[in-house]
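One structure coming up, written as structure tokens, with questions to follow.
A single protein chain has been removed from this complex, and every other one stays in its place.
Read from first to last, the chains carry the letters A, B, C and D; within each, the first residue is number 1.
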Amino acid sequence: MSEPVLELDDVRVVFKRGRGHTVTAMDGISFRIAAGETLGLVGESGSGKTTTGAVALGLRRPTSGTVRFLGAAQGRRRPRGARAGAVQAVLQNPHWSLNPRLAVADSVAEPLAAVEAGRLRTHHPAALRILDQVGLPASFAQRLPHELSGGQRQRVAIARALITRPSFIVFDEAVSALDVSVQAHILNLIHDLQTEHRFAALFISHDLAAVRYLAHRVAVMRTGQIVELADAHRFYTAPRHPYSRQLLETL
Amino acid sequence: MTVGTPPLLVIDDVVTEYRTATRVVRALDGASLTAGRGETVGIVGESGSGKSTLGLLTGRLLPSGTRCPRGRVLVDGESVLDLPPDRLARLRRERLAFVPQDPIGALDPTLRIGRQLRLALRDTPADLAALLEQVRIRDPEHVLRLYPHQISGGMAQRVAVAMAMARKPALLIADEPTAALDSQVREEVLRLLFTLAAENGTTVLWLSHDLGGVARWCARIAVMYGGRVVEDGTTAEVLSAPQHPYTGALLAADPARAKGGTRLLTIGGTPPVLSDDPQGCVFAPRCDSAGEDCPAVRPAPRTVAGRTVLCHHPGGTPETVPARKESAR
Amino acid sequence: MKATAVRVRRALAMRSGDGLLRGAVWVLLALVLATLVGQLTGAGGRPDAIVGPRLQPPGSGWLLGTDNLGRSLLPRLLQGIGTTLLLSTLAVACTAVISTALGVVAGYRGGRTAELILRIGDVLYSFPAIVLAVLVAAVLGPGRTTALAAIVLVTVPLMTRMVGVAARAVARREFVTAARISGVSAPTIMLRHILPNVAGTVAVQGTYALSVGILVEGGLSFLGYGVQLPDASLGLLIQEGGLYMVGAPWLIVAPGVVLVAAIMAINLVGDSLRDRFEPRETRSLV
Amino acid sequence: MRRSAIIVGCSVALSAAVTSCSAPAATDTAAGQKAPKSGYLATSDASFKGSGPLTVQLDYDTVEAGGLDPQTAATARSWSIESLVYEPLVTIGPKFEVEPLLASSWKQPSATEYVFTLRKGVKFGNGRALTTADVVGSLQRLLKSKAAYAAQLGPVKSVTASGPDQVTVRLTKAYTPFLAALANTPAAILPMKEIDDGSLDIKKEMLGTGPFVVKDHKQDQYWNFTRNTSYRDAENVRISDLKIEIVPQEAARLAALRNGSAAFVNFNNIDSMDQLTGTRDAEAVSQTNSDFYYLIQNSKNPDSPLADQKVRFALNSALNRKEIASVALGGQGRPTGVTPSVLPGACDPAKLPAATARSADPAALKKAGTLRLAVYTSEPAVGQIAQVIQQQLAKAGVTVKIEKYDDTTFNSKVFGAKPDFDLAIGWFAGYVDASMVSRWWNPVQAGFSSTFLNDDKTLDALIDDAGSEPAGADRTKTLAELCARVDSGAQMLPLVTRPSVVGYRTDRVSPTLRAAEGYGNILRDIAHYTLPDAK
Partner (left out) sequence: MDHIRWLLGRVATAALTMFGVSVLIFAAVRAMPGSYTELVLGPLATQAEKASAAARFGLDRPVVEQYWHWLSNAATGDFGTSLVTRAPVAAEFGDRLPVTVTLTALALALTVLIGIPLGVYTGTRDSGGRGGVLGRLVSAFGMSLPEFALGSLVVFLFTRYRLGLTVGNYVPWSQDPLGSIGSLFLPACVLAVFCVAATARTTRDAVLGVLVEPHIAAAVARGEPKGFIVRHHVLRNASVPVLTLVATLSAYLLGGAVIVERLFNVPGLGSYVVDGLDRRDYAVIQAGVLLAAVVFIAANLLVDLVSGLIDPRISVLAKGAGS
């Protein structure tokens, strides 16, 4: 097993809601994700899976426990220097995933411009290349988000995440707002891109079917704890934890 | 469909168009559907297929900018499209009921749950606490005093179901009632909805994209594409042996049904956006078993293997499924 | 950025259907044109030149008659329109820049910075408008810059609050989170993502601030703190005309009608801009 | 400067000198009224028998550092309100001749000695009879106080009671305006007994021998007076309750006069007169005043072009006082020299050096460059004069930038310790004797003008001579020299006289209004007003 891309070791996150009333979103979460591997993270809303995603992305510092990315402990909130652009995300709501005032090419080029400086225009060629990889012809480059369908917008979001050749991507409910047929396209796309780019992926979803299609390993979260972490095939055929069985029943 | 008694709902060849400032969008392009008393019909289709418009049509709840140039809609014999406003309101009050997609949004944020229920059920005497217990809400007295933003989605949907069923409607229309809910809660709400409907003999129209759910709960399934009902028959038969190519493609694309390791079969192209009478079958450009007549001639409904299908070459089998390249660990 | 320009141009293209908006824009254009022609070609003579007997009714050699010093009212009115519109537009431009900067920072940063900015805004906003304006005029001495400063101080608090709310809503969107994740710097996020998406609110609030600006300038002139003699602003003309309502009603009617038309046109443009930038679906079933 | 113009004496005007005004003055007698006696714009109709309340509206209230003490009162408004309660020894007739009041008669044995005989049966508001001690005490208190008015009484050596009802005043040297100076409210006779025994706080209450007594007063809102029952001529005072309302807004006062809620109103905009056309029973008249507007040229600032007398005189010659009077004041004002033109012996403004100079010296004008002209907001006429002057100087190639400040800022910029202005416009009271106002042109004596006037010894000498020479041909010659000197020095230039417009309801009151007024006292003969019988 090569060096894990991302490693969470006994991570806890506690929120203060009003005086004296605290909520534990993550209660001792530990897992590893290797390059080219996808960990599916499933659970009901309020199970803490979104907070886990935020901690993995470095958006939120854990109350305790360590988060190691490519071996180095992740200190500050905003990735700096070499590791900037190594971590990317594809988030849920296609309607707001892109800046309505920016053309597609600019949105996709932005992460590269943040890493390698320079104006957005200079990175358009790279943007066009990556757009082609997600199945969008060059003619989409100058379009505005309101001219695209939900599926096309999610493709642009994926292209934006890939342009800096990240070693780790978080998919937070990336397909749950899409129609079944469009969802199929996106799932196939993610699968093919991972084979080619070999990034590590954390696929967060409440849709067990979609997770089964992509994940190599599956973690089930409930009220801030991982109740089961297993290889995907074994998990879907013989789930051990009763809560996992309950979830699979509805599939 | 119980033969003999006249069907509760008749939607016959209805065309509905939305008029926006810049262009006209045709949501329904000659949709037809009938449902008898007590039937449970699942209407499946992707966004842009017109299923939501069909749901709203039955209660004539389409926004002001829409027109229905063709077709009839009969609920319990009354032609919904021509009813004067007061009789339409009475129809909605006495015969119809709706379960909303966003349960919390459908409740008035400034009123307590109890007050809203009393207002809605002011002419049907009902013990509110008993009503909530019927939909298995623990501690109903407490819930009645809460505001909508203080309760979970699941609980709000149960209140909505209770509110709807308390009026003993003849027809219940539920447009994606469980889209926003988690899997467990989703099952409970569905179980409640269908058992109460069955007890009351209410016909249920469930608009959904959850094929599995429809399979479990609905006796009949209608698949919609491009503003028309392309396949309409008993659920088990349709899902096991789909006659219309789109139904087949839809089933193949569903990850829940894909066997481990097989690649999802995707449908090429994008869903159509109609603005006037289309030539031929709108699915033709994306259909694998399309012949030359498909793009030219508009398919008429025909009965094949006990169901009605809108296709010139029904029964085509989806192409073989290529093995999936495994990514090296 | 080109796409943004296309987007903005298209947004501002006057929707043909909206008659009110077209009418309002025509009124404003007519006023601006009239004052430009008046100032440049000196039509109707120099505004402060004493040309004839006092208080002559319109038409007798002077289109709009003469005022209490025997000056022709027409050039003074044209100068008045120019002063009032130019002054208020300039002031509101400053307000827009200040409020947008403060609003975007407050909206994006949130927390203590937002609290501080809003607190300062509250301090200014709790001053009664006219008292604040008179205070500024007294401290800085009457004149154009003072009127400008007064308008800015009166309109900045509300506009900052409005832009702040809009910016806060945009800051919560996914594309801003995505930009933060990919390491885009805060100023760039504010300029590239937050600012263009609050442009609508800025335009709408800017127009309303403009009509408030004109009212404040008028109020200041009415209390004697406005523009310096012998220049004229609409407020000053109305104040001077107020004394001669019986003997020379045209002295107050002409500037009054022009002032009301200008403010009304601006309010209507504001309403239309708000329709365009904060469209509300027309799905009401009632 | 509505509140802060000082009045130090009063002048005698020949009513014949009142030119008819071009604006449609409403002095044409209303049908039912008798023609007014000469020297009056209107006289009370004796046939009216009515008595009762009267409502007067004025544009601002008295506000003095010294409260209601008449001796330290500095503004015309204070004097007119306080003249309802306090009376001086002598008063001014319609043609500005000195008439007896508390002193029934007086003799002038020599140029420096005056002997007054007190009138019988005069009582103060509290019923106490007037005594010579009151007279002597009042005049001595005035002379001792540092009040500005004290200087106007001239060089008084002693005030003594020279008999049971006689008081003698001796001066160190002849001072012609003495009697005229005595005929004003600051020189009124105070109840010295009550003041000395402390039972009266002269700053807060008023107790005098006049026709009215104060009932109550709310600063800047209203005064309520009632008839003084112990007044010597009480039965002829028809007004039982006099209410004075303070209404700053001109339009509001105009409205009150139109709808009858006020019977007698003052205006400071000349055109208010023709705003009343078409309103039945409403009359507006314009009194000619000895007060006049002046233009200060700040000559004390070394690096300002105005330090050069030739530049100042050139600017003076570029002015056209007639046009200022006809345009800015609607013809109601008249050009004047430093001796108010309505006063006897006053110099003729047309003969002044600047007026007779053929044209202004172009070289000097070019040196003037751009000048700042400071004015204040509370009086519209000042702004209008400024704009007319701006036009006239523009024709002469001098650009003038008008800076309009609120009253307080104007005071600090023009009369502050460090003056910050080039030109400024204000107005002085003209008093009754032609020479009295010229006192302010001597910076040493005046004190306040030392910050912007250079002392001119010959001018100071002329001021003293004019003050001491008895009325007559050679005094008129001295006054003419005085005017010419002021005009050529051109540091503080008198411009035009300041009109005072008053409006009244003919169906509510029949007033006695003088054609010319020396002390700016709008309420001068209010005790003689008659009221029509209640309909």
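Everything that follows uses one rule, which is that a residue touches a chain if its C-beta (ideal position, glycine included) is under 8 Å from a C-beta of that chain, and two chains touch if they have at least 3 such contacts.
Small disclaimer: the values here were computed from a predicted structure and weren't measured.
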Identified contact with the non-displayed chain, of B:L96, B:L128, B:L264 or B:V309: B:L96
Absent-chain contact - pick from D:E99, D:E113, D:D196 or D:D220: D:D220
Given D:V115, D:L143 or D:A252, the one touching the chain that is not displayed: D:A252
Touch list for subunit D against the chain that is not drawn: 1, 3-6, 63-65, 67, 74-75, 146, 148, 218-221, 247-249, 251-252, 254-256, 258-259, 261, 405-417, 426, 440, 446-448
Interface with the undisplayed chain - residues on subunit B: 59, 61, 63-64, 88-94, 96-98, 100, 102, 105-111, 119-120, 147, 149-150
Sites on subunit C contacted by the missing partner chain, in the whole complex: 19-20, 115, 119-120, 122-123, 125-131, 134-135, 138-139, 141, 211, 214-215, 218-219, 222-223, 235, 238-239, 241-242, 245-246, 252, 256, 259-260, 262-264, 266-268, 271, 275, 280-286
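Assume only the chains that are shown with their structure count from here on.
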Taking each chain's C-alpha mean as its centre, the one farthest from subunit B: D
Mean-CA-position distance for subunit C and subunit B (Å): 52
Averaged-CA centre spacing for the pair subunit D and subunit A, given as whole angstrom: 90
Residues on subunit B engaged by subunit A in the complex (per definition of touch): 46-47, 182-184, 186-187, 209, 211-212, 249-250, 253-256, 258, 260, 263-267, 270, 324-325, 327-329
Contact footprint of subunit B on subunit A as seen in their complex: 34, 36-37, 44-45, 149-150, 179-185, 187-188, 191, 194-195, 198, 206-210, 212-213, 216, 233, 236, 246-247, 250-251
Residue ranges of subunit C in contact with subunit D within the complex: 48-50, 54-55, 68-70, 138, 141-143, 224-225, 228-230, 240, 242-247
